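A protein chain is absent from this complex, but the other protein chains hold their places.
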Amino acid sequence: MNGITSAHHTHTPQAESSLDFDSGKYVKIWQGPQHPGVTGNMSLELYISGSEVVQCKTHVGYLHRGFEKLMERRRFIQNFPLVCRICVPEPDTNEFLYASAIEELAGIEVPERALWLRTLNLELSRLASFLMWIGGQAGAFGLGTVGQWTMAHRDFILDLFEELTGGRVYHMYMLPGGVRADLPHGFDKRLLHVIADAEKLLYEIEKVVFHNAVFKKRARGLGVISQDMVDTYGVVGPNARAAGFARDVRKDSPYAKYSELDFDIITGTGSDAWERARLRYLEMHQSIALIRQIMERMPGTGPFYNRPPNVLHWEIPPGQTYVKAESSRGEYGYYVVTDGSMFPRRVCVRGPSYAHAVTLLEELIVSVDIADIAGLMVSLHTCPPEIER
Amino acid sequence: MKKKDRSRREFLENAGLSDPEKELFCNAKPRPSKTLGKYMEGFLNWSRANSLWILGYGTGCGAIELRPLMTARYDMFRYGIAPRPTPRQSTVFIIGGYASVKTLKRIVRSYEQMQDPKFVMGLGSCTINGGMYWDSYNTINRLDHYIPVDVYITGCMPRPESIIAGFEELKNRIRKGYTQGANQYINNFDWYKRNQKQIIKDWNMPDYNW
Amino acid sequence: MENILMTVVYALVSLFIITNYGLLLNGVVRKIVARVHGRFGPPVWQPYLDIIATYSKRTAVSHGVMFLLGPVFRLAGGIGTYLFIPAVFGSALFSNFSFSGDLLLVMYFVFFGQLGMALGAGEGGHPYSAIGVGRGLSQMTAFEFPFSLSVIALAVQHHTLSITEIVAAQQGGIANWTLLTNPFAAAAGIIALLGMNMHSPFDIVIAPQEIPIGPPVEMHSGLLGMLQTNRAVFTAAKLVLFMNLYLGGAANIPAMIAKTFALYMVSVVIGVSFPRFRTEQSIRFFLKVPLVLAILSVIYVTLL
Partner (left out) sequence: MKTVLKELKKTFSIDSVLQQKDRTWFITVQREHAVPLLNHLQSIQGFTHLSLLTAVDRIEDNRFELAYILFNHYEKVTLGVNVLIDRDNPVMDSVHHLWRHAATHQRELNEMFGISFPQSPRNSESFILEGWDSMPPMRRDFDTKEYAEDRFFPRPGRTTNDPASFMKDKLYPEGE
């Protein structure tokens, strides 16, 4: 009963008509935007009977900054400070996608080493985002200790970013034609040290979280994504992989240097909160291994930046493209249209949470106990800023 | 309150509400609160400065740096700062960066529900002059046109260290006795309300959220 | 006449002392939790500052008389609980009114506070307070079963309901403690204490991520200050009560502090290392192992 959504009724459209909300049997509660259990700044309009949700409407847009409009009136190079702010926990994916879309449309070559550096940056940001996420997942179930540990370790990764790019949260590291800076002296040692610490932390987390009876009780059977929902709801990333689909943009359409790294897609069965948490935990280990591979295989020296043409009056020929990358939440896509002027005609961002946090959440949340809503939202890894941009 | 006060009380018209809703909300106009004697207030300010409770509302991307601030790396509990999930009990309202119009409505609501004395920290350049969203159609430019702001912290994003510095600044102000932000809001009530209503088009809440 | 006057004065003094002890205990526990988190944590005297700051907040809203009375009831429950327990066995200063109230009265006071708080919080009108009240009362009923049964076992074992005599019966070495003479009762009671202390996994009433923060969501300034004071008094009182019941009381202040601290550490250590139960999970938990233990304890003493 509580906390368990079964696949058969989640797939049918919500029966708004059958519920009579004036009958006094249901209570309407706004969860969020000012609510510690809601991921980011969004809100849920819940109709609950007892402590069980009967219907939910998600409301987003509290973080809308109109990026796509602002980009249309800024030059290509001026947009780089903007794009990284679209997704706060993991900005590098945005930088990489925008840069690669521009390079593709303008036909700019990227040097070998720059690609390696980009891959390193992307994987590091994935790891950082995952660390933040597992703290949130444990915290949503009331285990604040893990969050304290992981946020501290994420901070060490942010220190690495700061050393490499000069920015702690927003990096603005990848430019068309390469990256802004090469690895500082001794960076690799510090990096490997931080990674080793993170790995040690992960083993502790496994003891505390995944061998924890209460956590298991809470997470099992919460928010089950059935196999047939994955395509119709546009589920991507770990949420889809936990349902048994081997789908990973890094494999399906390899970008940067992922084609030269060897790793295989981790999949689970029966995507409930426990399975997703387990899968993301394994992916953390995987990305640690990937970072080690990258540090081994990266060429020692070489150019890392092809200077683009004069960016002041840099006109890109008309065209359109769609580039995508695997963020920690799944497929992240950029649809860029140019019309030969000095400004992009249209930049549309596809955040993985777009499908997860609105349509999917509204379905999964039905008949979930109100106590589990925070855990469900975090286990879908929703991130509001990328929904509304 | 006393009888004669009640006779002098002014009321708000709550134009944004429908008639059945009007009975549900209090329509009294807020009145500035009085301070105690010099020494008593000084003592209370000292205690207030040493126990600041943040309202747990991440209004913008600045909230991403509050979590490192609360956790083991920069442990803000050392300074007597703690998060608090409900407006009634919290003292400091951190506006984390840009505030979109939709969020500003909630900000006003939460701010008015906080109890006096209350303090506001504007995080990031976006709250000062719009920052890099200065020309966006959905984010406000100047926070202090809508609620009184005690401390601004520049940067995008501000580092946790600078947020801690901002808290130290706020503590100094409180110890010096600048605790009347709420009274400033109430004394210039009409001006603030005019600014708020100029950009919040669908004003479907009472004029003052008690 | 003087006798009763002296008792009142003594009781007030010991109440004052126990309040400070409770506050410092909270401070120390915050420090310990922070260390588990890898932090330094707030200073030990932070609870004092918080209470002063909370009382110093002005209030502009009210939800009616019952809303104001809720915290008063809660605080009364805490103080009442303490006033009828002998904190230190044999000391005139700390024996409070234990001669005039027995275990049943204390148990009544333990739950009186929560009921009063429930009424007050319901008046607040916030949906989360209503949900929190529902959770709290259902959980309370759940852990009342093992607790009451283990108390009955004690009463049968020691042929009395007066706490002083129960403590007296446990004097003379650790072998006489209920912890050893009737381990089932002790186990059941201490597990019930976990629920009473409302640390994880039993902190379903003030679950910040779920129903921030439950019943006191509307309480502010003075009302919240009263709740914080009560948290100090009530925590200490509960610990003293359980120390008297299961750990053979205390002959002097250091012994009391040591025993109550050890007792509290159980809750704290479990609290930092476990997530939160859902409501029905917590109820099921209390109705399984602790209940069985409690019934075993009754059978055990009757067979004795």
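Letters are used for the chains, namely A, B and C, taken in the order the chains are written, and counting of residues starts over at 1 for each.
Please note the rule applied: a residue touches a chain if its C-beta (ideal position, glycine included) is under 8 Å from a C-beta of that chain, and two chains touch if they have at least 3 such contacts.
Every value quoted in this text rests on a predicted model; they were computed, and no experiment measured them.
Peer 1: Based on the whole assembly, the unshown chain contacts which displayed chains?
Peer 2: Its contacts among the visible chains are A, B.
Peer 1: For the chain left out of this view, which of A:P81, A:G167, A:G270 or A:G319 touches it?
Peer 2: A:G319
Peer 1: Looking beyond the chains shown, say which of B:T91, B:Q113 or B:N138 touches the absent one.
Peer 2: Considering the complete complex, B:N138 is the one touching the chain left out.
Peer 1: Which residues does chain A use to touch the chain missing from this display?
Peer 2: Counting over the whole complex, chain A touches the hidden chain at residues 13, 60-61, 64, 66, 68-70, 72-73, 75, 77-78, 104, 231-234, 236, 245, 247, 252-253, 310-313, 319-322, 324, 331, 333, 335, 337, 345-346, 348, 350, 354-355, 358-360, 363, 388.
Peer 1: In the full complex, which bits of chain B touch the chain not displayed? Write them out.
Peer 2: Spelled out for chain B, the touching residues are 101-102, 105, 128-130, 134-142, 145, 195, 198-202.
What we mean here is this: only the chains that are shown with their structure count from here on.
Peer 1: From the C-alpha centre of chain A to that of chain B, how far is it in Å?
Peer 2: Roughly 31 Å separates the two chain centres.
Peer 1: Starting from the mean Cα coordinates of chain B and chain C, work out the distance between those two points in Å.
Peer 2: Here chain B and chain C have centroids separated by 36 Å.
Peer 1: Can you list the chain B residues in contact with two or more other chains?
Peer 2: In chain B, residues 56, 71-72, 85 touch at least two other chains, as defined above.
Peer 1: Could you check chain C for residues that touch two or more other chains and list them?
Peer 2: 37-39, 208, 212
Peer 1: If we count contacts the way the header does, which residues on chain A are in touch with chain C in the complex?
Peer 2: Contact set of chain A toward chain C: 2-3, 27, 29, 35-37, 51, 138-145, 148-149, 152, 208, 212, 214-215, 217-218, 369-374.
Peer 1: Given the complex with chain C, which residues does chain B contribute to the contact?
Peer 2: Those in contact with chain C are residues 30, 33, 44, 47-48, 50-51, 56, 71-72, 75, 77-78, 80, 82, 85-86, 88-89, 91, 115-117, 210.
Peer 1: For a test of understanding, state which residues of chain B touch chain A in their complex under the given definition.
Peer 2: 55-61, 63-65, 67-68, 70-73, 83, 85, 87, 98, 100, 102-103, 106, 110, 132-133, 135-139, 156-157, 159
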